[in-house]
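Of the protein chains in this complex, one is absent; all others appear in place.
Labels for the chains are A and B, by order of writing; each one numbers its residues from 1.
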Amino acid sequence: MAESRPETRAIRRLGAGMALLLVGGGLFVPGFASTDNLLDVVTSAGIAGLFALGLLMVLIAGELDISFTAVASIAQFGLALLFTRGDLGWASAILISGGIGLALGLVNAAVVTWLRAPPIITTIALLNVYGGGLALLSRGEMLYDFPVWFSDAAVFRVFGLPVSLQVLLLAVATAATLVLGRTHWGLTLRAAGGNREAALRQGVGGVAVAAFAYGWLGFLSGIAGLAQAQLLQAVTPGSLIGRELDVVAATILGGASLAGGRGSVGGTLLGVLFIALIGNVLVLSGLSPYWHQAVTGTVLIVAVAPFLRGRRRAAIPVGAS
Amino acid sequence: MTDAIGSRTDGSRRRFALAGAAALAVAAFTAFGFGDATGLLRSVAHQVPELGLLVLAMALPMMAGGINLAIVAIANLSAVATALAFARLGGDGLVAPLALAFGLAVGGGCGALIGALVAHARIDPVVASLGGLMVASGVGILVTNGSAVTGLPDFVAAAADRTVFGLPLMTLVFLAATALVALLVHRAPFGRRLSAVGHNAQASLYSGVDVARVHLTVYTLSGILSALAGLVMLSRFNSARMGYGDSYLLVTLLAAVLGGVDPKGGRGAVWATVAAILTLQISASGLNLLGASQHAASVAWGGILIAKLALDRIRA
Partner (left out) sequence: MAAVSSLVVEDLVKAFQGNAVLTGVSLRLEGGRVAALSGLNGAGKSTVIKILAGVLAADGGRIVVDGREAHRLDPAAMKRAGIEVIFQDFALFPNLTVAENVTFGDAVATPWRLVRRRPTHARARDALALVGADLDPEAEVGGLPIADRQLVAIARALAHDARFLVLDEPTASLTHAEVQRLFAVVADLKRRGVAILFISHRYAEVAAIADEVFVLRDGAVVRTFARDELTAAALHEAMTGAASPAATQLVLPPPGDAIALEAVGLGRAGAFAEVDLTVRAGEIVGLTGLLGAGKTELAEVLFGLARPDAGEIRVAGRARRFRSDRDAVAAGLALVPEDRLAQGLVLPASVRDNVALASLDRLTDRLGLVDRRRRDDLVRRLVGQLQIRVADVAAPVARLSGGNQQRVVLAKWLATDPAVLILDGPTVGVDVAARGLIYDLVRAAASRGIAVLLISNEVEEVWSICHRVHVMTAGRVARAIPTAGGAVPLQTLEASVHG
């Protein structure tokens, strides 16, 4: 291949950045290079990672959704509410939170495709409707006091085996890789994101693609809501809301493009981990934690600017239809 | 049919009249319904200038087919910059205009940064302004340690209550800014170029329009208008903090869209967006008097925005 794919370039760049951080952190930052600390970093990136892997599908399909934190909040609130009514097993907990997320994701798909307005505007509206609605219904109350089995040191159990957040993230990443690379759905998604008109002429795309992408994000948002509820052992409406733009930034940093058709699971994970690592290094090295956002924003801008310049060269000329 | 920027003929006049009538109706209903007309008016007059300036800051990039997610962060950062300048230099004599200019320059600089990313690096406005948002709010939080900057000279807070010719100073500032933007958008060559770029950037380029410059100008102006809003907020709160106005993004988007700004770019009417924010703000104050919460407003604004987009979709 004459030219490397933009996804590969993004991964390479992020890998280099990570290596620099790891080496620099290991050498100069006390307490950084311990297994516990690095596992903590992964945990702290876990929720954002779940969101990002969900958002990745939406971006690849050439769409955008920023209402997912509110979707996750609703899903975890619904779950917590049911906990207060009666005991549920892990299976029902997963089904309920994932189901709520999936349903709202499908609503988003329907609204965005039908309105045909820029998805950023539509989903800002949806974010507020969901978030505001939840705050109204819950009256801002915190829910806690969950069943004992939910307090284990694991996000959840499958067939009795504990699944930690790290393992969950890895499993979702594997699933996303499989879906994108090995299934008809992934192929269609990437195709529609790369050339929407051509996909329609091949008889695929349209509402089905949007439903799959937004539904996937919705489902993962529900799971992320569950995972966060388990981590904190409490559900506060709005505790997740406000983090959506950071997730968008991490996903873009990982090589996904708002133009659609681009993005990789590996890059997305690296993007999320990279941002978490920056935060970790800043905290451990005694610098103000307030550095984090400024640094992340700068990294995003620096990463994206040459990235798109490179991409323009490789872009196929748009033919007249 | 909505009217193109620049030729403000029947379409936008009708829209403006409609929005104005709606604002009056809502105001009258709320005032007479709850018997607290002065309270209502005061609360509206307080918030409209900053919100209105932010609406303009949002509407301009939208007319060019983009968006600026960073307006609130820029407003706060500019207020922080001015507040810190006051803290460092005191508030005597020539310092005051210098501090204000510094705040405006910070806002304009942030806008120009986003504009350069959009215009020259060809980055999607969502990503560019997201980067701008993170940097602006990150720097703001960094320099303030996340807390409010206070201890401002007395005239800062006093300015919020100043009236000139019987009108609140801040309202006048807002009206003057609106008039300038309206002139620029509807009457100056820039407005035609803005509209052309918003509709079809490529055809504009082939017509000798400096597309990059239009983008750069639009986002710089957006930054300056945001900064102006930040200064108004600085006066109203008598402090600066990177978290004020967190809920403003949605309402500015909504007002712009209700005022006829096409989210896909190319169309928009300045005075109609002002009428829209007025209506929304009166409704919000009304809701407030009714005892509804901030969250109720979120749901209402989000719902109305979707409804408006749906209406446009049906009519298209």
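Throughout what follows, contacts are C-beta pairs under 8 Å (C-beta built on N, C-alpha and C of every residue); 3 or more make two chains touch, one makes a residue touch a chain.
A quick note: this is a predicted structure, and the numbers were derived from the prediction, not measured.
S.K.: Out of A:M18, A:A198 or A:A211, which touches the unshown chain?
M.R.: In the full complex, the listed residue that touches the missing chain is A:A198.
S.K.: Could you pull out which residues of subunit B are in touch with the chain that's been left out?
M.R.: 1, 4, 6-7, 9, 183, 187-189, 191-193, 195-196, 199-200, 202-210, 266-267
S.K.: At which residues does subunit A meet the chain that is not included here?
M.R.: Residues of subunit A in contact with the hidden chain: 1-3, 5, 178, 181-188, 190-191, 193-195, 197-204, 261-262, 314-316, 318-321.
The rule we apply is simple: only the chains that are shown with their structure count from here on.
S.K.: With chain centres taken as the means of their Cα atoms, state the distance from subunit A to subunit B in Å.
M.R.: The separation of the two C-alpha centroids amounts to 30 Å.
S.K.: Which residues of subunit A touch subunit B in their complex?
M.R.: 64, 111, 114-118, 120-122, 124-129, 131-133, 135-136, 245-246, 248-249, 252, 257-259, 288, 290-298, 300-301, 304-305, 308-309, 312
S.K.: So in the complex, which bits of subunit B are touching subunit A?
M.R.: Those in contact with subunit A are residues 67, 69, 117, 121-124, 126-128, 130-139, 141-142, 145-146, 249-250, 253-254, 257, 263-264, 293-299, 301-303, 305-306, 309-310, 312-313.
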